[in-house]
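With one protein chain withheld, the remaining protein chains of the complex are depicted in position.
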Amino acid sequence: MRVQVQEAGFDLGAESDAFAASVPEAGAIVTFTGVVRDADAGGLVAMEIEHYPAMTQKALEAIAQEAISRWSLADALVIHRYGRLVPGARIMMVATAARHRKDAFEAAEFLMDYLKSRAPFWKKEILADGEADWVAAKDADEDALKRW
Amino acid sequence: MRVQVQEAGFDLGAESDAFAASVPEAGAIVTFTGVVRDADAGGLVAMEIEHYPAMTQKALEAIAQEAISRWSLADALVIHRYGRLVPGARIMMVATAARHRKDAFEAAEFLMDYLKSRAPFWKKEILADGEADWVAAKDADEDALKRW
Amino acid sequence: MMDIVYFAWVRERIGLPREQVETSAATVADLVTELAAREERYAAAFADLSALRVALDQELSDFDASLAGVREVAFFPPMTGG
Partner (left out) sequence: MMDIVYFAWVRERIGLPREQVETSAATVADLVTELAAREERYAAAFADLSALRVALDQELSDFDASLAGVREVAFFPPMTGG
């Protein structure tokens, strides 16, 4: 298991490849990558991601460990950035490896649902007109947790 | 949309990275990679994948096109190999890009479910003791299709 | 003349990947009956239709389907891709 919280970018290709290479017996590998999307079609200048340094690493490790136990994963990877990111920048990725595709998919969705609502990150949208809005948590994200 | 049926290996890292780079507005990118797994712990020498060349490309394109329409994907990628593959080799990958994670995950699972049971590939396991067995279709794979 | 193609264990059981047949079969099921009557290896390959799938001109189809206008019929076991 590897959990990395960093301001710097990450190399999606190299991370995906290294993760897959480290679990040759796994059969099924799923990755999810989150990208800063310009939700307002041209209005977003940057996304600022704040986090709680003393808590983030251990919260993510606990989530990853739970995914590994529940789905008997061969391995799991979580990388999450913080700081100022521009549209198109990659915010985070998770990767899961399991014997069968169903477990790898479910574990990756579980990780994402928890990262959305239980990992100590907060996003602020900086808009072209000078506005800066904290992204509100979505009811749908909170609801997504209930299926696990 | 890109659908590639090939005997040669593919570069998972480069493909993942290029796919993500081509959809900067997508927000959510999911990849699935299938790897030859030695199901009998040491018994598998190789997996031979046969396909129906005249049908494979168009069947995969139809599946990918359906995924794109149903989940309003920004893009989809399918790469599937045929021929003789050794344990640890990567058999295939899919990638999906959508605005939201739910769509990207669902579309990738849909693609996998269809590839498992509706794309004209057949796997044969070559075992260390000289046996060669065609992999039997699983009821669970057929059942998985019913949810879509 | 119709092209018939076989894959996986159907191909192995019949012993060839492709052949041309002269047939006036109206449906896939009729064609299967004709083929199965030919020789033991065909009878063995077509013994259990529930274990077989069929594609007409590279589109998945079923055993009731008409062969009108069809140029290539493929018989194979359930697919195991992915």
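Things to note:
Lettered A, B and C in written order, each chain numbered from 1.
Definition applied: contacts are C-beta pairs under 8 Å (C-beta built on N, C-alpha and C of every residue); 3 or more make two chains touch, one makes a residue touch a chain.
Given the structure is predicted, the values throughout are model-derived calculations rather than measurements.
Hidden chain, full complex: it touches shown chains A. Interface residues of subunit A facing the missing partner chain: 34, 49-52, 54-55, 58-59, 80, 91-92, 112, 115-124, 134-137, 142.
The definition used in the following text is that only the chains that are shown with their structure count from here on.
Viewed as a contact network, the protein chains form an open path, each link joining two chains that touch. A straight line joining the Cα centres of subunit A and subunit C is 48 Å long.
Centres computed as Cα averages put subunit B at a distance of 26 Å from subunit C.
Residues of subunit C in contact with two or more other chains: 82. Looking at subunit B, residues 34, 112 sit in touch with two or more other chains.
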